[in-house]
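Only one protein chain is missing from this complex, and each of the others stays in its spot.
Here is chain A:
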Amino acid sequence: MNCKEEAIALMHKYLDDHLTQTEEKKLRMHLQACQECQTHFHELKRTISLVKSSSPVSAPQGFTSNVMANLPKQKKRNHYTKWFRNHPFFTAAAVFFLMMFGGIFSAWTEDQQVTVSKQENLVIKNQVVIVPEDVTVNGDLVVRNGDLRIEGAVNGDVTIINGDLLKQDSREDSPLDGEKYMAYVSGEVNEVNQVFEWVWYHIKNTWESVFSLAKE
């Protein structure tokens, strides 16, 4: 057996308690024959017992109270951060809803100016958008923050956000009053006045655009 490598490796294995029975036998045989290795083995064992014999040290007096005195004060927010860390799904959902509703609300309150989707040939007067008699709007019409009066015609849907569809008071008695003015609008008429309607309108719009995309 090679003293330098094999035998010493076995000694360490023995000291780590990882020696198999055959290896132990091999080592014992070698130690009986080799004086040098016997000394080496003896020295190793003695070294360990010397190291182990050094008396255990203990922490100085008042160590625990020192540590306790130096602990950072507990923070209240710890509780919330802990909760968020433990519930990542809820945290993500909460952030999502916060941003979604935040976006919608801010869009709702944003500008109070009258805006119309199609500006051509329309008359805007005192927050009222008028489709003049001789004008036909082709396509959908969206009015924000203002009322709409249709004297002409709209070939498409009408959506009024934060406003009313005005009856044509100048022609109260004309046969065009009441439901009949609907005849001027070939599509649907939507009035959106509440935040929740506004949200619903948004969701509907999103769905429609998703489906129209899908169709394409």
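Just so we're on the same page, a residue touches a chain if its C-beta (ideal position, glycine included) is under 8 Å from a C-beta of that chain, and two chains touch if they have at least 3 such contacts; residues count from 1.
We take it that contacts and distances are computed from a predicted model.
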Which of "ABC transporter permease", "Thiamine biosynthesis protein ThiS", "RNA polymerase sigma factor" or "Multicomponent Na+:H+ antiporter subunit D" matches, in UniProt, the chain that is not displayed: "RNA polymerase sigma factor"
Touch criterion as defined above, residue of A:Glu43, A:Glu133 or A:Glu208 at the omitted chain: A:Glu43
Residues of chain A in contact with the chain not shown: 8-9, 12, 15-16, 40, 43-44, 46-48, 50-60, 63-64, 66-68, 70-72, 74, 78-79, 82, 85
